[in-house]
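In this view, the complex is presented without one of its protein chains, the others remaining in place.
As written, the chain order gives the labels A and B, with residue 1 at the start of each chain.
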Amino acid sequence: MAKITQEQKDYQQLVKNVKPKPPYLKNIVMAFLVGGLICLIGQLILNFYISLGLDSTKEAPSATSATLVFLGAFLTGLGVYDKIGKRAGAGSIVPITGFANSIVAPAMEFKSEGYVFGVAAKMFVVAGPVLVYGIASSALIGLIYYVVKF
Amino acid sequence: MAVKKLGAQTVKFQNPPSIIATATVVGPVEGKGPLRNYFDLILGDFKFQEKSWEKAEKKMLKEAVEMAVKKSGVPSDKIEYFIAGDLLNQIISASFAARELGYPFLGIYGACSTVAEGLGIGAMLVDGGYADNIVVGTSSHFCSAERQYRFPLELGNQRPPTAQRTVTGAGAAVISTKNQNPRITYVTTGKVIDMGAVDPNDMGSAMAPAAVDTIVMHLEDSKRTPEDYDLIVTGDLASVGKDIAQKLMLQKGIDVSNKYTDCGLLIYSPEQDVHAGGSGCACAAVVTFGYIFNEMQKGRYNKILLVATGALMNSTIVQQGETIPCIAHAVALENL
Partner (left out) sequence: MIDYIMAFLVGGLICAVGQILMDFTPLSPAHVLVVFVTLGAILSGLGLYQPLIDLAGAGASVPLPGFGHTLVKGVIDEVNKSGALGILTGGLKATAAGITAAIVFGYIMALIFNPKPK
């Protein structure tokens, strides 16, 4: 990386002062409302599966995840999820429906490059890092747990 | 001795080449904008009956070039060069259009400044005596640019207010030795200017210093002042970059406030949800070849300084932590 000069620093300071800021409060309120709503729907689905007799610690949460993933994927296919995301920001990115969106969006987008190099290869361009860091950190924590315990 | 060269970066043409015809194709969103009546073809959909965004973009460029050549009345076999470029990797829109057009082809890359780079090179070839008729063109497409530079269309992400919308469209112009208005009188080639910008969602403020540098050099080299122009129009600085450019020019003692505008602001209306404004190669191209060319023919404007701006980066180099280098080229268009 090239060295940053004083002139560049001064200019970036000027830019920082004049450039319009995102509507912070509105964004946070929308993220809270939409994120909360998605979790509330998740709770409805969870209670529904528990009422069907699924085990409340493992089976019902798994079924809930799969259902929410389906909803996120379907709304992405219909072209609705990005419209929600435009207003909700993190409110629709952070829930598991957003994880589904991040998988379906590139899969659809790169269909024009074929089903192997396009759909399949690009499916995890956005969601891949979440799996990598999630799985790697869980394995690391598992290792620490194992060493401490045994 | 380069007799047509003025100062450090400017060329003054001896026999200013004419722009004898232009043509523009735009997408559905631009077709709802305030300049809609200036465009030759407004697409009803983004695909233009093609299978991909890239193919649609190529078709727009080809269509614009064919229309411009037809309007000019120059027979197809008398077009001596086709000078074009675009935003996609390896400028595929331009070269694939050239494959179908069959003209001798010079591919150029100046990101969103391409239209001014093309006009400059084209005018130099014509005034240099190397050609009588040249066609210049460029294109960009919202969807092909999004997938190359940013994210898949359906990803539910949020854009900051500094983000700009890539204009879907293509513009082409025929430059000729014919004796008619408007003419290309001066060309100032810009230097690459990097003021340390890193935010790919804020191209306007990254490019503003390049535009200012080129405008200052143009005025210095040509010994002109802003008073010599009816309008100074930058390429795609949009609202954020335009304000900054104006501030920077005032700091240097150049007051353009009453005659300065930007193609990225002209192409969309404020009600359209485009954040800071338009960008992309087609932004400056369709505004210049649609709106400005028409208004010059009508005589509403007689002297225009077009300063098309470009950010010379791709996502790889930005991810590697590099700052964003930018460029601007100025072209003076005049009714003589």
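The definition used in the following text is that a contact is a pair of C-beta atoms (placed from the backbone, for glycine too) under 8 Å apart; a residue touches a chain by one contact, two chains touch by 3 or more.
Quantities reported herein were computed from a predicted structural model and do not represent experimental measurements.
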| item | value |
| --- | --- |
| Which displayed chains the hidden chain touches across the whole complex | A, B |
| Of A:Leu14, A:Ile84 or A:Val104, the one touching the omitted chain in the full complex | A:Val104 |
| In chain B, positions touching the absent partner | 46, 142-143, 152-154, 157-158 |
| Chain A, residues in touch with the chain not shown (by the definition above) | 22, 24, 27-40, 42-47, 58, 61-66, 68-70, 73-74, 76-79, 82-83, 88-91, 93-100, 102-105, 107-109, 111, 119-120, 123, 126-127, 129-131, 133-135, 137-139, 141-146, 149-150 |
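Definition applied: only the chains that are shown with their structure count from here on.
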| item | value |
| --- | --- |
| Inter-centroid spacing, chain B versus chain A (mean Cα positions, whole Å) | 37 |
| Chain A to chain B touching residues, read off their complex | 1-2, 4-5, 7-9, 11-12, 14-15, 18-22, 27, 76, 79, 81-86, 88-89, 92-93, 98, 101-102, 104-106, 108-110, 112, 126 |
| Of all residues in chain B, those that touch chain A in their complex | 51-54, 147, 151-162, 194-197, 202, 205, 209, 240, 243-244, 247, 276, 320-323 |
